[in-house]
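Encoded as structure tokens, here's the structure I'll be asking about.
Missing here is one protein chain; the remaining ones are kept as they sit in the complex.
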Amino acid sequence: QESLNFAYGYPESSAIGIAVADYKSAVEERSEGSLSVTGFPMSLLSLSETSPGVRDGLADVGFVLTPYLPAEYSTNLFLHELNLLITLAENPTGKEPLAYTGAMLEYTFNDCPECLAEYQAQNQVYTGGGVTPLYNLLCKDVQITSIEDLAGKRLRAGGAGFVRFAEKFGAQGVRLPVNEVYEGLDQGILDCAMNSAPELTNYNLHEVVTDITLAVPGGAFAGVASANVNADRWKAMTDAQREALLWGGAQITASTTWGFYTDDAVAIQNAKDKGINILEADAELAAAVKEFAREDLNIVSDLFRDTYGVERATEIRDEFQPILEKWYGLVADVETKEQLQQLYWDEVISKVDPASYAQ
Amino acid sequence: MSDIQIAGLFVGALFFLILMRVPIGISLIAVSFGGLWSMFNWNIAWGSLGIVPYNFANSWVLSSIPAFLMMGFICYHTRLTQGLFSAAQTWLSGLPGGLAIASVFGCAGFAAVTGSSVACSAAMGKIAVPEMMRNRYSPELATGTIAAAGTIGALIPPSILMILYGIISRQSVSQLFLGGLVVGIITLAAYVLLIVVRVKLNPNLAPPVDGNRATRAEKIKALGQTWPVLLIVIGVFAGLFGGAFTPTEAGAIGALLSMIVAALYRTLTFRAIRMAVVETITTTAALLIIAVGASLLTRFLALSGIGDALSSSILAFGVSPVLIMIGVVVVYLLLGMMLEPVGAMLLTLPIVLPLVDETGYSLLWFGVVLVKLLEIGMITPPMGMNVFVIKGVVGNAVSLTAVFRGVFWFVVIDLLIVALLIAFPDIVLFLPRWMN
């Protein structure tokens, strides 16, 4: 029996901790007990250490976030940066993150040899992804529904794209690490944080937030390789064991994304129950957010092609869009985590050949 | 040999190296490396050396440590602090150990600004310890007081440890803060009482109380000399609570403010800046190599599966809630000897939280008790980060052993407080409940 250590830089009780528990049972069952998985929440490797940690074998499997290593994962990161496409969905149903996850899986496995090469260069084997829900404005003592409301506000920005968003609307993008957002809002350093709703619970933000504007700035976090396997361990395994890990990859991808998707609904409902105001952008702001998304997609494509070394950036963007459109249809009927896992497995991961993949 | 046995063996080796006067940071790195190598293989051990040091120091929140150190060193080398303690002495002239008591209050004040006890000890160490020693306080009392009083930094909000605990255990951070505030104030009162009693019992610890009480005019005059430090502290407080900057940024603002005030005070010489800077960077480097080593050790212990061993040893204390809690206390005191708080927390919470939940004690209450326990670990030998900070700040004037001797009675008092909290959980819970 082979035992695998799985490192993830989140608490055990988080959506990701639950997804890792699902992965463990999926892999152990599918491999008929020839593989066992032990999860290490936070203590073994921090978020920024997970990729090099899996590379050097400190963990056998890890929940890797590509934005921590932009030079090493530039193409993968570019796929994440296209997340503003979600904002442009014509008939939004709330299931866009589920579709984005599927599109990213499909594109990474089938159409993006440079993506897989980037993982290989870090001595890792990609087996799954995952996407968070939409970003909202989580505000304290400030209500934002119009373009004018945004002017002059201090908004927590988790990345360069959010700073561009803030600047576009005459606000300030303040870079603060997520664990300082609570105090930032509490002390008035921030007016709002651009974060997804589950962060209300994950970082106790519901204690300080008074108003939430949904789907502004939009977009989602997709820079996730949720179960990267150390390549040396992978190569030493039997085909059946590798197939079990791929099955686990489908599981953790579905569990992570589904966990966030349902947490989102729960978090927004809890916020309502706690008396937090849930606001919608007015028509003008909603249109401006879409306009920003369209412009920013061009900026991002140019940036990644010219500055960050993704030569195929424009081509990737054009190829990715129809795949995403296809996935909007595929996820329309998904109602459970199990269905989602089966969908990711049937459509993409089952087609990966365990004998030849990542050799 | 099982992984747990290997872990035990290497922890023993760690104690041996440290007692043989191998630098603590070096001992920690060597033992973690050796442990990973023998438990797994060369590649994993070798890999860890490349990953951990950079990623550990690459930290925005950690930057408050050199910043607060710099603030303390600038205040000290530009002699901004000289009025502070004569004022404390004048005002507290009736109390035995007045300066030490004033220092504890000073630390509590700083605690309200900084989120970490290391930053707290760093800022107060250079300001208060030399003043006490010049006033013929025993070195042990002077250094021990500040090292212990620094622990109040993580109890009184803001507190990095409580925020982290709140995230992991899904407890309300603001309620944790309220509970921490109560325990912080209790600790403050207990420390003051301890100093008074100890100085009364052993007059050698502090200079005799001045027979003539200061007059009101003298008191006001003395207060007038404290303006430089007051200005800095008020500036930092006002900015923090006025929403101008975060606790992490407060260190840098404090350091810059102390340079500006020293310039107004006309003591900001190039030499003073140079000395403050040299002390800041050497102290930071000496502390961070230990923190890096402790962080490596945490990975080794996590992989050894020590978690399961811990939960079974806690359960070995019995099944009644109080006995389990005593087991938890003993385990954290032992862990606190070697690990720094964040590592100890990340390593153990996944195992300990469900255990505590089963006992029926509230997780909110446990968060406050846990922070108190982890802070006790900051002053217990052989790995006591607060003690190291004080040692780094005072240099070769006082030995590390003497500082550890100085904190002894404070640890005893701390343990009494923990016992009190276990016996009467409402001490922690009444304020959060009442504010809700």
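Things worth noting here:
Chains here go by letter, A and B, matching the order in which they are written, and residues are numbered from 1 within each.
Methods note: a contact is a pair of C-beta atoms (placed from the backbone, for glycine too) under 8 Å apart; a residue touches a chain by one contact, two chains touch by 3 or more.
To be clear about the criterion, contacts and distances are computed from a predicted model.
Missing from the rendering is one chain, named in UniProt as "TRAP transporter small permease protein" (options: "NADH-quinone oxidoreductase subunit B", "TRAP transporter small permease protein", "Spermidine/putrescine import ATP-binding protein PotA" or "Dimethyl sulfoxide reductase anchor subunit"). Of the chains displayed, those contacted by the omitted chain across the entire assembly are A, B.
From the set A:C139, A:V174 or A:A231, the residue in touch with the chain omitted from the display is A:V174, counting the whole complex.
Of the listed positions B:L9, B:V196, B:V209 or B:V277, the one in contact with the omitted chain in the full complex is B:V277. When the whole complex is considered, the residue among B:R21, B:R216 or B:R266 that touches the unshown chain is B:R21.
Residues of chain A in touch with the missing chain: 67, 69-72, 77, 152, 154, 157, 159-160, 163-164, 167, 172-177, 189, 307-308. Where chain B meets the chain that is not shown, the touching residues are 17-27, 29-30, 33, 46, 49-51, 53-54, 57-60, 62-63, 66-67, 70, 76-79, 82, 130, 134, 239, 244-245, 249, 252-253, 255-256, 272-275, 277-282, 284-290, 381-382, 388, 391-392, 395, 399-401, 404.
Here is the rule we go by: only the chains that are shown with their structure count from here on.
Across the complex, chain B is touched by residues 5, 11-13, 40-46, 48-49, 52-53, 55-58, 176-177, 179-180, 182-184, 186-189, 201-204, 207-208 of chain A. The touching residues of chain B, counted against chain A in their complex, run 40-41, 43-44, 46-48, 50-52, 55, 58, 60-61, 158, 163-164, 166-174, 240-248, 298-299, 302-303, 343, 346-347, 350.
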